[in-house]
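Here is the structure we will look at.
One protein chain is absent from this view; the other protein chains keep their places.
Then we have subunit A:
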Amino acid sequence: MADEALFQFLHNEVIQYIYKSSEHGEMENGRCITKLENMGFRVGQGLIERFTKDTARFKDELDVMKFICKDFWTSVFKKQIDNLRTNHQGIYVLQDNKFRLLTQLSAGKQYLEHAPKYLAFTCGLVRGGLSNLGVKSIVTAEVSVMPACKFQVMIQKM
């Protein structure tokens, strides 16, 4: 089933919609990113609920993050996270060398300024997924050379 393509088309159209009705400028851009992130959050919450219905309880925070990197990422993006790093103090960096939602955009530095738009939803997705697993976090993303990107997860102690 080519559902991955369908999701990508929808994702791109959502971004166009959110941005089309706004003006240019820092404030507006931030607002749009927030809207996209919030949408991703809701979806992430729902997805993880369905996904972990029959999964065993997670041992610890690292276990949760590995689940996100392997099972969750594979289900959503058909591949695992390529590299997970942590300082064991609540910060995790997830590196995807060929992020599916960026491969269509460019290979390299072209359109770099647009990359954040294509990452916002996924940041929310991760944050939402973690949230429903009982982990509160802040998720940001950075790109230097597409289609590789890094998602940074900062666990918030509740």
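The working rule: a contact is a pair of C-beta atoms (placed from the backbone, for glycine too) under 8 Å apart; a residue touches a chain by one contact, two chains touch by 3 or more; residues count from 1.
Please note the rule applied: contacts and distances are computed from a predicted model.
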Checklist line | Omitted chain, identified by the protein name its UniProt record gives, among "Trafficking protein particle complex subunit", "Proteasome subunit beta", "WD repeat and HMG-box DNA-binding protein 1" or "serine C-palmitoyltransferase" | finding: "Trafficking protein particle complex subunit"
Notebook entry, point to check: Of A:N29, A:Q80, A:S106 or A:T140, which residue touches the hidden chain?
Noted result: A:Q80
Next item on the list: Over the whole complex, note the residues of subunit A touching the chain we left out.
Entry: 1-7, 9-11, 13-14, 16-18, 21, 35, 39-40, 42-43, 46-47, 50-51, 62, 66, 69-71, 74-76, 78-81, 83-88, 93, 121
